[in-house]
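In this view, the complex is presented without one of its protein chains, the others remaining in place.
Chain nomenclature is as follows: A and B, assigned in order of appearance, with residue numbering initiated at 1 for each chain independently.
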Amino acid sequence: MSMEIINSDQRDALQEIANIGMGQAGASIAQVLGTFVELSVPQIRAVDAAEIPATLAALAGDGVASAVRQAFLGELRGEAIVIFAEHSASDLADLLSYGDALDAPASRELLLDISNVLVGACLGGIAELLRAEIGFSAPSLLADQVATSKLLQADAIAARCALLVEVRFGLEKRVFRCHLVMLMPEDAITALRLALDRFIEEL
Amino acid sequence: MSVSVLVVDDSPMARKMLIRALPPDWDITITQAANGIEALSAYRQGGLDVIFLDLNMPDMDGYQVLEALRREDLNCLVIVVSADIQDAAQARVRSMGAIAFIKKPVDPARVKAVLMEYGLVL
Partner (left out) sequence: MNSSAPSAASVALLQSLVERIDVGIFAVDRAGSVALWNRFMAVHSGKSSANMLGQNLFAMFPELPRPWLEKKLESVFVLGNNAFTLWELRPYLFRFPHNRPLTGGLDAMRQNVTFLPLRTSGGEVTLVCGTIFDYTDTAMAQLGLHDAIAALNQEKDAQRQLIAKLETAQNQLLQSEKMASIGQLAAGIAHEINNPVGFVNSNLQTLKKYCEQMLKLIAAYQPAEARIDDPEILAEITAIKRALDLDFLQEDLPDLIKESEDGLFRIKKIVEDLKDFSHVDEADWQHADLNAGLDSTLNVVWNEVKYKATVDKNYGQLPAVECLAAQLNQVFMNLIVNAVQSLDESRGMGTITLSTGHQDDMVWVEVKDTGQGMSEDVQKRIFEPFFTTKPVGKGTGLGMSVSYNIVQKHHGRIELASVIGEGTRFRIWLPVKQGEPAAQ
């Protein structure tokens, strides 16, 4: 992508801030699940709207996945999407000793709960570092056990392009895998740039 | 005599944030490394007193660096500075020879407290 949404200093700062947010999110679900969470190095890139579905599919890999979306509002605005690899819900249920009681609504609720914890901690941490006031919508299910190529439809995306911040969580010796993707529309990125510049200046 | 400090982090911003959080009156010379491999080669040149080590890095991560240092008779102080603040991560790096764990974002007071504990600053 030729367009520079953010400059390299801003990108560098955002990368480290996302890293810290991810660490907080990881610690939160580690606490909820009572197990060690493996973290990735956050990836940041600008993508065209048309490329978003394919990018998400590439992150999730082949096969079937579920996704939860949650909006964040306020000085920083966008949507967080958590993509869960197949069998993640049953793996979590097993970890939380739900027993056999995991019917379809319970398994969806579990994904919503975990997404909420991840998004709240990760984006909450990022907003705190950037000294931005943000709130969250309730999470909702975006896709339930669909082919990864169908997680998101390109025509459902209103923005022309978006900034994509991706972090990955996994559990030791478990199939559970999820990606937290933070998408910000082009027009909301101005506010992010200002916040990043302020952050860099105050260092 | 000046203390030789190595700051290891893949993010230049993170290195900058850490360096800003070090006590301003601490007499040090700073070397920087962007990954585990660079960190090890800096260590092998000798003379290092303190290493501030990040955990999550591409190529060679902090755990691998700790492991390698231990095999080479770790003779400097390693302070892990990480965003991964899980209790299990903290326990693990301590068992691997790190003397302390500092959470990101780095709090200057916490850095000073750790350094004072080991008599590195007064």
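The criterion applied here is as follows: a residue touches a chain if its C-beta (ideal position, glycine included) is under 8 Å from a C-beta of that chain, and two chains touch if they have at least 3 such contacts.
Quick caveat, the model's predicted, so the values are computed rather than measured.
The hidden chain, counted over the whole complex, makes contact with A. Summary of contacts with the chain left out: across A:A85, A:V117 or A:L196, the touching residue is A:V117. One chain is missing from the display, and on chain A it is touched by residues 28, 31-32, 96, 105-106, 108-109, 112-113, 116-117, 120-121, 124, 136, 138-140.
Everything below uses one rule, namely that only the chains that are shown with their structure count from here on.
The centroid of the Cα atoms in chain A and the matching centroid in chain B are 29 Å apart.
Chain contact summary for the complex, chain A toward chain B: residues 9, 12-13, 15-16, 19-20, 22-24, 26-27, 30, 36-37, 39-41, 129, 200, 203. The residues of chain B lying in touch with chain A in their complex are 10-14, 16-17, 20, 56-58, 82-89, 103-105.
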